[in-house]
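Take a look at the structure below.
Removed: one protein chain of the complex. Kept in place: all other protein chains.
Right, chain A next:
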Amino acid sequence: MSADLTRRTAADLAADLAAGTTTSVALTQAHLDRIAAVDGGPDAGVHAFLHVDAEGALAAAAASDERRAAGSPASALDGVPIAVKDVLATRGLPTTCGSKILEGWVPPYDATVVARLRAAGLPILGKTNMDEFAMGSSTEHSAYGPTRNPWDLERIPGGSGGGSAAALAAFETPLALGTDTGGSIRQPGAVTGTVGVKPTYGGVSRYGLVAMANSLDQVGPVTRTVLDSALLHELVGGHDPLDSTSVDQPLPSLVDAARRGAEGDLSGVRVGVITELSGEGYQAGVQARFEESLELLVKAGAEVVEVSCPTFVHALATYYLIMPCEASSNLAKFDAMRYGLRVLPEGVDSPSAEQVMRATRDAGFGDEVKRRIILGTYALSSGYYDAYYGTAQRVRTLIARDFAAAFEKVDVLVSPTAPTTAFKLGEKLDDPLAMYLNDLATIPANLAGVPGMSLPSGLADEDGLPAGFQILAPALADDRMYRVGAALEAALHERWGGPLLDRAPALAAQAGPTDANGASA
């Protein structure tokens, strides 16, 4: 057992709190101290946070300690602090989505998942950095400066949820929430050596999630262990009448599945390796760790077979038509009229609302957002709609059919999460297609609405950086990936003699934390 509270898992901390060996105030303060020590700001440090709410977190922690002293904790995780991706609305806390167009915006309401965190007693440490409106795979598209990978501060932490994943990898928080539209929880998990889960579409409420692509977005847990993800997933998941796409049926217990999996017996579980999502195009070290993980699954009793999903090779192109169409429609609401940035065009007397709108959207949106808005506007234009959006929707059907056929043969599907380990900051910033390729293996799950998990599979030999192992399950069978993931995690920890993050380099102390505006927090 580590004496350092920040090194402990959320499940450990919950047990510590229940046993009375620590308090929520003590462990919230420990994480705030860690943030102050290593997070830095736009120019140095991890920069996982855009906004830190020390006062609010400590007040929530004190209230949690009072509940516990009175013998009535609000949930199993009452008092365990958490960080929230800045795309989720938090009442009274800035929510920028990593964009200048929402700089300084303070939502008047909570996202349902945030309301559930508060009701369950989890102190919210702050809001985490992200690619602008969740568009990107490196967090370099944040208007407030990139997040840096705790394994190597010159490398990307993945994206769009690089802030949440890096905060976990840097031990700045024991839990975080992310969102995943094409891999934004899983790919950052892979390149930072952390665990991330995209639940079944409709499994977790999207109310208060600032939408990029409504039919693909899903909120999910970002943690350091499979069990911690299960605990958080159960806490925020479940039906929400405020989200009309929320599924109104109970899921099997995910925590039970994770605990059962950790016992290590996968007898009778059929695991399918997706032919199209490994091998060629995947970095050798990523592929090697993937294959070793397969061997461990076999040792645990699983039956591993290869399964072909031929239409998955079209998933990336399908995604890059459907997503911009939905995104361009969604982002139309940023019109400088009711909230957010308002910029007056230069040299225009008494500008019209439309001129203000144009000037604001040019000044407030970054390059990647503009690319996707223009692309979506194009693909939805009269005369192109059928050729692009219509075609993509039909291929989406074929991808869902491939999943359905595969899940008749196997219980879960697996692949490497991302084709490479973390690349250098700036390396792919001006080559959109190269950036998009990061999501090759994660996108099919979003198109079909099935759940996906990424967990660390080890370090690639060539660069010593983390690689990720992805597990996909049928819709509403999220429990299967928790069982298989926990079994693999247990076997890997045994092989490594502890968690992978024990091998991450120590981080240098930074001058001090900064908020989104660059001012001292």
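As a convention for this text, contacts are C-beta pairs under 8 Å (C-beta built on N, C-alpha and C of every residue); 3 or more make two chains touch, one makes a residue touch a chain; residues count from 1.
We take it that contacts and distances are computed from a predicted model.
S.K.: There's a gap in the complex where one chain should be. From "Na(+)-translocating NADH-quinone reductase subunit B", "Small RNA 2'-O-methyltransferase", "RNA polymerase, sigma subunit, ECF family" or "Aspartyl/glutamyl-tRNA(Asn/Gln) amidotransferase subunit C", what does UniProt name that chain?
M.R.: Hidden chain, UniProt protein name: "Aspartyl/glutamyl-tRNA(Asn/Gln) amidotransferase subunit C".
S.K.: Of the residues A:Ile35, A:Ala448, A:Ala490 or A:Leu507, I need the one that contacts the missing chain.
M.R.: A:Ala448
S.K.: Check each of A:Gly45, A:Gly126 or A:Gly340 against the chain that is not shown and name the one that touches it.
M.R.: A:Gly340
S.K.: Hey, which of A:Thr311, A:Ser415 or A:Gln470 is the one touching the hidden chain?
M.R.: Candidates A:Thr311, A:Ser415 or A:Gln470; residue touching the omitted chain: A:Thr311.
S.K.: Of the residues A:Thr22, A:Ser253, A:Ser308 or A:Gln393, which one touches the chain left out of the display?
M.R.: Answer from the full complex: A:Gln393 touches the omitted chain.
S.K.: Give me the chain A residues in contact with the hidden chain, please.
M.R.: Interface residues of chain A facing the absent chain: 105-109, 201-202, 215, 241, 244-245, 247, 311, 314, 317-318, 320-321, 328, 332, 335-342, 344-345, 350-359, 361-362, 365, 367, 370-371, 373-375, 377-378, 381, 387-388, 390-398, 400, 432-433, 436, 447-450, 475.
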